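One protein chain is absent from this view; the other protein chains keep their places.
Labels run A, B and C following the written order; every chain starts at residue 1.
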Amino acid sequence: MAVLLQQLVNGISLGSVYALFALGFTLVFGVLEIINLAHPAVLAVGALLAYTLLVDAKVGLAAAVAGACVGAGLLGVLLDAVAFRPLRLRGASRLASLITSIGIALILVNLAQIVWGTEPLSYPPGTVPLRFFTAGPVTVSLLQCLVLATVVALMIGLRLLLVRTRLGLAIRAVAENPQTASLLGMPFDRVVAFTFFLSSALGGVAGVLVGMLFQGSVSPFMGNTYGLKGLAAIILGGMGDITGAVLGGLTMGIGEVLIVQYLNSSYRDAVAFGLLFLVLVLRPTGLLGQQRSREA
Amino acid sequence: MNAVTDLYAAYSTLVLFAGVAALLALSIYVTLMAGQLSLGNAALATIGGYTAAILTKTYHAALWPALLAGAGLATVVAALIGIPCLRLRGIYLAIATLAFGEVVRVAALNLTITGGALGLVGIAPLVSFPHVYGALAVVAFFFYRLERSRTGRALAAIREDEAAAQAMGIRVTTYKVLAFSIAGFIAGLAGGLAVHFTYLINPAQASFGEAVTILTYAVFGGTGTFAGPILGGMALTVLPEALRFLKEYRLLLDGAILVLVTTYLPNGVLDLILRRRRA
Amino acid sequence: MLEVSGLSRTFGGLRAVDGVSFTVREGEIVGLIGPNGAGKTTLFNLVTGFLPPTAGRVRFRGADITRWSPDRVAAAGIARTFQNIRLFRGMTAAENVVVGQHVRTAATLADAVFATPRYRAEERETRARARELLELVDLADRAAVPARALAYGDQRRLEIARALATQPRLLLLDEPAAGMNTAETQALMTLIHRLRDERGLTVLLIEHDMKLVMGVCDRIVVLNFGRTIAEGAPDQVRRDPHVIEAYLGTQTERLREARAASPEAPVLSVENVTAGYAAGDVLHGVSLEVGAGQIVTLIGANGAGKTTLLRTISGLVRPRGGTIRLRGRAVGGVRPDRIAGLGVAHVPEGRQVLARMTVLDNLRAGSFARRDGAVEQDLAAMLARFPELGERRTQIAGTLSGGEQQMLAIARGLMARPTLLMLDEPSLGLAPRIVARIFGIIREVNGEGTPILLVEQNAQLALETADQGYVLETGRIVRADRADRLLGDEAVRRAYLG
Partner (left out) sequence: MKRLWLLALLLPLAVSAAWAAPARPVKVGLAVGVTGDIAVYGDPIRNGFQLAFKQINAMGRVRIDPILEDTGAGRDGAINVFQKLIQRDQVAAILGPVLSAQAFAADPLAVQAGVPVVGVSNTAKGIPQIGATVFRVSAPESVQIPKSIAVAKKLLNLSKVVVLYDNADDFTISGYRTFVEELQKNGIAIADTITFSRGDSDFSAQLTKAKAANPQAIVVSALAREGTLLLIQGRNLGITVPYIGGNGFNDTNIITRAGPAAEGLIVGTAWVPSAPSAVNLKFYGAYRDEYKREPNQFAAQAYTGAQVVAEAIRRAGLTGAEDARTQRSKIEQALYTIKNIETPLGRISIGADRDVIQPRTYVAVVRGGRFVELDVK
């Protein structure tokens, strides 16, 4: 029982990381229906930027997070401008965007490798106080709570942005019907650029949090594991759905943890992706997704 | 003359890799012909590779029977994967097949018959130039005819407009499964060939990265006709070697090339070459 | 030969096809007509197996083919063309026709790989037949051209050739003449006759070009709101009051006098505009003006280019020639969001509400181009003006009824406080009661001083409402006059019913 509780905590914490990644991932998909495989790389760049700010520029945590966030965001805008926008203008297939994003991922990761090296880095100790709360047999770290809180906050924030603000309105309109949106005076390219900014900024934040949560994990490759898992998460949640992404992420995390605890840890990923396969085939709108055409 | 043989000696394996890459590119091309993006080919190749390797290594089977057995198994698996996937299109199909790939990878990682993470080592180097390029020639010829056949046109019709194809009386599902099966066979064959000159096969061959690489072969070369994937596979295999002098900047350039080609050569490099000739 | 009995199909709440029954006898040419949204194409889809019916049966040459898969139906001998042309765009004309012969050929993959005699023979035959069919629809000289590069009319004819390649007994044509010029339409008519006379084909066709329908059909079935409202010989159908009403709308008394354009400079002036799509020009030198405070209506049969003109004005289509001025400012080729910013509200054909968003969000989206703070109060006003929207303010737009969606689309347009409101087919597929309501609103809005450009197929109603009217035929203005003068004008009736 105690173990189960602790494992649930672990699962939620792991899941919230997936969710964090999935948020930005799903946003771009929701608007453009392209899968941006450069997102893991953006996450890594965000984390590394924060590292430089903390260690070399010696700024405070808040500033570092902000820097990583903005930096990653601008990177996203750049990527859209140089890589995705030309494809849109040509009306190229989503396949093309997928491959371009792979190319970008290659470039980013290797640039990062040249700039920051390959040795895993960790943020200076005490960046975030290592505090632990123990409720009976269960241990929760301050960071885990922080991450979960951030995820929920970002999720709500994103929802509010999309539902309450003028810009959010435009994003949703463009996502649903670019032509009608333009008839209503919404500038397609600017809206898309902002979407990329938002998505990548979220990626940057995710990177920093992952880096803090797992000391000694900050490296150009740190995003790699999240690429597929994040994809799985947003599929479980129904692609393009903000809340779905978070729920999907949590489902993935808890699922994996339970597999490790009660089934065979070595089949963790097989089970995870086996389920993903079944979900796709049996319930193509995702476990939590609303009705939406699956034609691409 | 001597220089030439030296050169070949220096790059013989690279030449074999190029041939295998071309085969893999063709295996994804056949599904693309029908407008289906499947990323399970790396996994299918791995299945073929393990099967063939186990047969020659443990059961001392002859090469060709082993290769065909591997290709056969991959074909069956591909068909089985293809059927449930028929409801999915585009990106969603891609992801489903990727998931399948991961399952294969992890299975290979944990099964004893596949030798876990280390995989199978010390596989006899039974494959050389004639095998790979013989196979490639046959498969290429197959595609040459396929593209000029009723079947090939049916696949193309499905890619162009599924509803219209149905209205022409084309059994869409049948042809999709056919495409998947052919893909499985070619991938499995390629996998079997590869393990017999790399001495080793391990689960990494089924990874996400490999799957994506195969796709880039096809797109890089161009998916207009079967010559594109062949060109793409070979070019992208040789390129990194040609770029050795760039040391750690190689992958950087690889990435740049991918972006540039998809952006400025929508129909692949082959198209560029052909246009040159026309001009 | 074809026997449709009690066939029905509902989408959500909408009864697209509602218990339709009719028969087509061997060797007949039957026309299926009716205003947009009457359920004609849905009926085709039900017959050819693209949609399963919710009720009713389809029998073909004695066999019950209800719920058969499309490929089975095709193999059984029913071929069709599509309203929005669906060629294999990447393939050449010849290849399209070769693919069409799929069900009539048998060479296996193995045959192809080993180039068996069977394969060789079949290839030869299919190519020969393709050539022959292309000649039939006189595209022989375009055989090697990719379908996407063909002109509109050619694409239509190629689609027919492709359908013929399946060697059907029954041919279903969905608006074969749409986008064709008069000469092409003539040729098409002779072609259809030849198909029947020389090849013994039976033809069932949907068409809006009445010249063609009246010219070729032995019998006509008229649909409206998913129901058969008339059936019979062309002349009798043409005179049938129900049909005329369905097309031109009912005669009501004029509500107010048409006003001539005010002397001040026009809000919108279109001069000699040419525009179209890849497949070719749709508009050939169209000129039109909307004066301040006017309602101007643009009427004409389907495919005349009405929608294209609106799309050109709002920037969705780049004009290839001529000038478009908003209050004297040239806006030809300006991006749509900029034009919206200049106060042009375009309520597109088929409403195009943002189906996944709430009613309120749709309205807010309408005010996007505005920068003033009065949005919220306009919102309140709008919900008051459209009570049915007020009640459903938080409902997802996609779940509204057709009428409500149309109201929403108009309301969304008004939220922009437009200086020019363009409405495309606001009465499309709506029940008369709702249509009346919508036109009431249109007059109201105009009464408040908003100039309106109204595209409408319900000519009667449109002309009664408008001050000025333009009649568009195959991309050209054939008649322009004060609306009341156009009422009951022969040119108008011809434009619709031939």
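Definition applied: contacts are C-beta pairs under 8 Å (C-beta built on N, C-alpha and C of every residue); 3 or more make two chains touch, one makes a residue touch a chain.
From a predicted model like this one, the values you see are computed outputs, not experimental measurements.
Peer 1: Which chains here touch the chain that is missing from view?
Peer 2: Per the contact definition above, the missing chain touches A, B.
Peer 1: Of the residues listed, A:158, A:210, A:233 or A:246, which one is in contact with the missing chain?
Peer 2: Spelled out, the listed residue whose C-beta touches the missing chain is A:210.
Peer 1: Touching the hidden chain in the full complex, which residues of chain B are there? Just list them.
Peer 2: Interface with the chain not displayed, on the chain B side: 6, 9-14, 17, 109-110, 116-119, 121-122, 125, 198-200, 202-204, 240-241, 244, 247-248, 250-251.
Peer 1: Given the full complex, what residues of chain A touch the hidden partner chain?
Peer 2: Residues touching the hidden chain, for chain A, are 2-3, 6-7, 10-11, 13-14, 17, 110, 113, 117-120, 122, 125, 130, 132, 134, 139, 141, 210, 213-217, 219, 221-222, 224-225, 256-257, 260-261, 265-266, 268-269.
We adopt the following convention: only the chains that are shown with their structure count from here on.
Peer 1: If each protein chain is taken as a node and each touching pair as an edge, is the resulting graph a line, ring, star, complete or other?
Peer 2: Graph shape here is complete: every pair of chains touches.
Peer 1: Please report how many Å separate the Cα centroid of chain A from that of chain B, as a whole number.
Peer 2: So the centre of chain A lies 30 Å away from the centre of chain B.
Peer 1: Quick one: report the Å distance separating chain A from chain C, using the average Cα coordinate of each chain.
Peer 2: Distance between chain centres, rounded to whole Å: 44 Å.
Peer 1: Which residues of chain C touch chain B in the complex?
Peer 2: Residue positions touching the partner: 48, 50, 69-72, 74-75, 79-80, 82, 86-91, 95, 98-100, 102-103, 105, 107-109, 111-113, 115, 119, 122-123, 162-163, 165-166.
Peer 1: Quick check: in the complex, which residue numbers of chain B touch chain C?
Peer 2: Touching chain C: residues 141-142, 145-146, 148-154, 156-157, 159-161, 163-172, 178 of chain B.
Peer 1: Along chain B, where are the residues that touch chain A in the complex?
Peer 2: Chain B reaches chain A through residues 37, 84-85, 87-92, 94-96, 98-100, 102-103, 105-107, 109-110, 208, 212, 215-216, 219, 248-249, 251-252, 254-259, 262-263, 266.
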